[in-house]
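Quick notes on the structure that follows.
Up next, subunit A:
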Amino acid sequence: MNDKSKIEKPVNVLIVGVGGQGVIMVSKVLALLCQTHGFEVKQSEVHGMAKRGGGVFSHIRFGPKVWSPTIPKGKADILLALEWAEAMRWLDHLKPGGTFIADTQRIVPPFACRNRKRGAERNYSRETPAEIIDKVKNGYALDAEGMAMTLGNRRVANTILLGVLSTALDFSPESWQAVIEKFVPPHTIETNAQAFQEGRSWTANAVKPLPVVSEAPSAESIDITTELTINTVWCKGCDICVKMCPERCLALNEDQEAVLIHPDKCTGCRICEWLCPDYAIKLHKRPNSQTEGTGAGV
Partner candidate 1 sequence: MNEISADSFDINEYLRLELFPHFLCPGCGHGMAMRAMLWAVAELGIDKDNLAIVSGIGCSGRMGAYVDANTFHVTHGRPLAFATGLKLARPDLTVIVITGDGDSLAIGGNHLIHACRRNLDITCLMLNNEIYGMTGGQVSPTTTLTRFTTTTPYGNYEPAFDACRLAEAAGASFVGREATLQVPTLKNLIREGIEHKGFSFLEVISDCTEIYGRKNALGNSPEMVLSQKSKMRPESYGGLMSNKVDQPFRPNPFQTGVLARNERQEYGELCRRHIAAKQQAE
Partner candidate 2 sequence: MSKQRLQNIPGNHACALGAVAAGCRFYAGYPITPSSEVAERMSAELPKVGGMFVQMEDEIASMGAVIGASMGGVKAMTATSGPGFSLKQENLGYAAQAEIPCVIINVMRGGPSTGMPTRPAQGDIMQARWGTHGDHPIIVVAPDSVAEIYSETIRAFALSERLRVPVVVLYDEVVGHLIETVDLQPAPEEQLASRKWAEGPREGFLPYRADADMVPPFPRPGDGFRTHTTGLTHDENGFPTQAHERVEAVIGRLLGKLDRHKELIESYEAVGCEDAEVIVTAIGISARAAKKAVATARKNGIKAGLFRPITLWPFPEEAFRKLSAGASAVVVPEMNAGQLALELERFAPGKVSALTRYDGEHIDPSQILKRIEEVLS
């Protein structure tokens, strides 16, 4: 049992993830847990603006007396990340020797895919869990979602992470479970209890360097050539393809006919083809093996 008197300075826990994952719920569990143990808790979060897919973070500080609501860079005792890239984003907040817990789940945001050509590299975090675990002293990277799926409910992934988190804090498992029960739907209490135990036992068995549970594939390299043909006889110059092309690779010529001006930028997304009311645009795709040497969007 956690002894209040043992903690003199506030403990900093930073919980991060993307919108919709449950960062706030996880924070509330921890905050309530600390509160029930008589600590002063300050929770500070940024959410809502992100909608789904954007970053969400929550600072939790607890101790006998807490003044500031936020955790400065390099001062987090624990960084709990529900998503891999968010873990990387907040890594500089972890203090040397702090505990790092991350789900290796990857949620690739639209802005990481600005180059929409097939096979183009994404601007998603390139650090692999193995590299990071090597660098931090207490690092845990796990495929919580995958584990949750084997338990039959992917939504208990956060409870698995709480199980891992519980090993880094000095509260009894029973008190954790009691708090978790207050936040989850009644019919899932049992699964959540299992998930919590799963997280704890995974941590106990985790050897260092920790096994990399899920490694996302590197940027996909699909060997396909796309070719856009425009039947100018059918084109009526409505301008829809020109304005709707996300890559701006079409234009109207002096005869008000659509022409492909940047074939190299064409990603083969088909928006022009689909929205052409006159069926004047046709996108052809073929594997490169058949058309050796031709570049994309010829």
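Following the convention adopted for this analysis, a residue touches a chain if its C-beta (ideal position, glycine included) is under 8 Å from a C-beta of that chain, and two chains touch if they have at least 3 such contacts; residues count from 1.
Keep in mind how these were chosen: all candidates are chains of the complex that A comes from, given by their letters.
Keep in mind the model is a prediction, meaning the values are calculated, not measured.
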Remark   = Of all the listed options 1 or 2, subunit A is touched in this complex by number 1
Contacting residues of subunit A [partner candidate 1, same complex] = 51-52, 233-240, 242-244, 270, 274-280, 282, 285
